[in-house]
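The structure's right below; bear with me while I get my questions together.
Missing here: one protein chain of the complex. Every other protein chain is in place.
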Amino acid sequence: MKLLYGRGWLLPGRGWLLVGLFLLIAVAPFIPGWLVFLLTIAFAKGLVVLGVVLLLRGDLVSFGHGLYYAAGAYAAGLALRAGLPVRDAAVLVLLGVVVSTALAAIVGLFLARYRGIFFGMLSVAFSMILYSLLLKLYWLTGGTDGLSVRVSSIFGLQPGAEYLRLAQYYFVLALTVGAVYVAYRLTASPLGYLMRAIYDNEIRVEYMGASVRRAIYRTYLLSGALGGLGGALTAITVGHIAPDLAYWTVSGEFVFVALLGGTGSVLAPLLGSVVFEFVRNYAFKLSPYTWQLLLGSVLLVVILFAPGGLWSIFERLARREPGETAPRKERRWALSWRR
Amino acid sequence: MEQLAIVGLDGLVFASYLFLVSAGLTFIYGVMRILNVAHGSLYGLGAYLGAWLVLRLWPGGTSGQGPLNPALSYVVLLLAALLVGLTVGPFLERVFIRRVADRGEVIPLILTFALFLILDDVMKLIWGVNPLLADLPYSMLGSVSLAGVNYPRYPFLLTGVAALAGGLLWLIVNRTRFGKLVISVIADREVSSALGINVPRIYTFAFALGAVMAALGGAFIAPMISVVPGISIEVIILAFAVTTIGGLGSVGGAAIGALLVGVLRAAAVHYAPEFDLFVIYALMTLILLVKPRGLFGGVEVRRI
Partner (left out) sequence: MQRAAQLPRVLSLVVGLALVWTACAPGAPSSGGAQKPAEIKIAMVDFMSGGAAKFGTGALNAGKMLFDQINEQGGIGGVKVSYQMVDENGTVDQVVTNFRRLVLDEKVDAVIGYTSSANCLAVAPVAEELKKLTVIHICGTYRLFEEGSYKYVIRTSSQGVTDSVGAAAYVARMKPDLKTVAGINDDYAWGRDSWDMFIHALRRLKPDVQVREELWPKAFVGEYSAEISKLQAARPDVIHTSLWGGHMDSFIKQAQARGLFGESLVIMTTGETALLTLSRDVPQGVAMSGRGQYLYIPEPEKNEMNRRFIADYSSQFNEIPVYPAYRMAQSILGLKAAYEKAIQAKNGGWPTQEEVIAAWDDLTYETPTGTIRTRSHDSQQQAVYGITSGNYDPKWGFPLLDRIQVFPADKVNPPLGTKTIQWIDSSFTLQ
């Protein structure tokens, strides 16, 4: 399988992709409900991580993506609390995406002018502002009590209590596939290539005549939309939201998963998210006070020895073809962190 | 008028706490250009060790019963801070942080975040998850009547410690030979190295200094709070806010930033309590938007 340099990011052979998707669809009714739940959450959060990865490709680390995650979730929660007549998942998710995109449109105006650590700090600052409001305005948001998010229908269909969880899974899966496709089209488009160029040297891009700020702003919009989508989906799946969704540790977790999965593909965040949720779940079961140690160590290992994340390892194995003479460094496709 | 005095005093107390946790962070950034998330863990370790030692040496609690003179509890706290700062700090720097020091600013940040996660669990494994309430040093000092209200004396000791620590840091940087080397490294690392300065050793020393400041903050705050696993998480984000406001790399800026944030928050607590957290981050955002390098940060030189 040859590396498809000229066609944007790498996707594995289409056949395997379809097989994977088919498995995810077919196997769901037969596996335990808890597994379905974990997968649903992993996909929902994976979408937020995808948003982070899109920015990572432009050398921008968003430490405040919890802003959109919480905005999407609370848009849904507050709408229900305010008396939204429809308890429909599709409506709530749409609301979440609209609100978070609008927020990204405003915040992005400021953030697009920053780079490096200042981008990170400013994004954290915005997310902490939302956190402080969600936490303290008890009469509006319920403070640390949070809000309950109960849906009874999806796109107007009422699956009934028995099948609600399964229906939610398919709903999330469908939206994930859609979102991943949209992200893929973005990365394979001129905008995606511009981001890749900005990663290398943005001054040269300016000299080329392209607007760096506009490229970043547009990518940021999609990134924010994905964050809100993930947040609304999580809200619906878990059924309850709390202000901590906007806290810096949650945002940090998204960055963690982004690095774990790698930035080499639009599928990498999902892979990273699934691995993360599963490992966390079982590590927590095994020993509740050492799972952070485990995750921190994994992150250390990834940073020090496999900066391209799991995906790069996957690719490295896939591309080992006999007779290949290119030096190993070239084949570390995943974006090198060195300037 | 009384109200204003109370706000001022509350603000001063909070500012002392903020300064202790932020000064080290901003100093390390100034020297190494690394924003150290594990700074919160160093704070936590200082708090845990300090509280634990006090509780072990004076098991009688507030009555002060124990083999040693209760007045030594302050020395114990200081020793705890020094121990943590001078062992854990250099260890983290030499074994982990040094490996990524040349990979920009973001990767070291994420590495320190990984270290933070690990150390959080390490603290849980060593000291368990129950709160440690070592209030002997706090209760020993009693209270004093100020502005019509009974204030405990201990937080003013904290102010003293903060001022002393800040002063010492300034002395070290500006009046010692080591300090001159540090200033040189801050200005230009490569040239300093070319001049024969052992830059990695300066890095380790600077990191250790910053770590001691963090641990000092933790150890001396411990008598005022119940030490639980979550304190590292809360403190680091506040430290980020203060250093951003004051200017990354400027210890004086950290002091001014701490005062600003402290007084602002105290005012909010008194007049608009729903916004006491909001004002801190709003100020941080404002400074980042208007003067990204902070109030006392330098000017960014764009390297092409």
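The chains carry the letters A and B, assigned in the order they are written, with residues numbered from 1 in each.
Basically, contacts are C-beta pairs under 8 Å (C-beta built on N, C-alpha and C of every residue); 3 or more make two chains touch, one makes a residue touch a chain.
Values in this document were obtained by computation on a predicted structure and should not be read as measured data.
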(request) Determine which one of B:59, B:167, B:200 or B:230 touches the chain that has been left out. (result) B:230
(request) Can you list, in ascending order, the chain A residues touching the missing chain? (result) 1, 12, 16, 23, 27, 31-35, 37, 41, 135-136, 138, 143-146, 148, 150, 161, 164, 238-242, 244-245, 278, 281, 288-289, 314, 317-322
(request) Spell out, residue by residue, where the missing chain touches chain B. (result) 2-3, 6, 9-10, 13, 61-63, 124, 129-131, 133, 135, 138-139, 142-143, 148-152, 155, 224-226, 228-230, 266, 269-270, 273
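Everything below uses one rule, namely that only the chains that are shown with their structure count from here on.
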(request) Sort out for me which residues of chain B touch chain A in the complex. (result) 35, 96, 99-100, 103-107, 109-111, 113-118, 120-122, 124-125, 129, 233, 237, 240-241, 244, 248, 273-278, 280-282, 284-285, 288-289, 292, 304
(message) Going by the contact rule set out above, which residues of chain A touch chain B in the complex?
(response) 61, 110, 114, 116-118, 120-122, 124-126, 128-129, 131-133, 135-137, 203, 248-249, 252, 255-256, 259, 289-293, 295-297, 299-300, 303-304, 307, 337-339
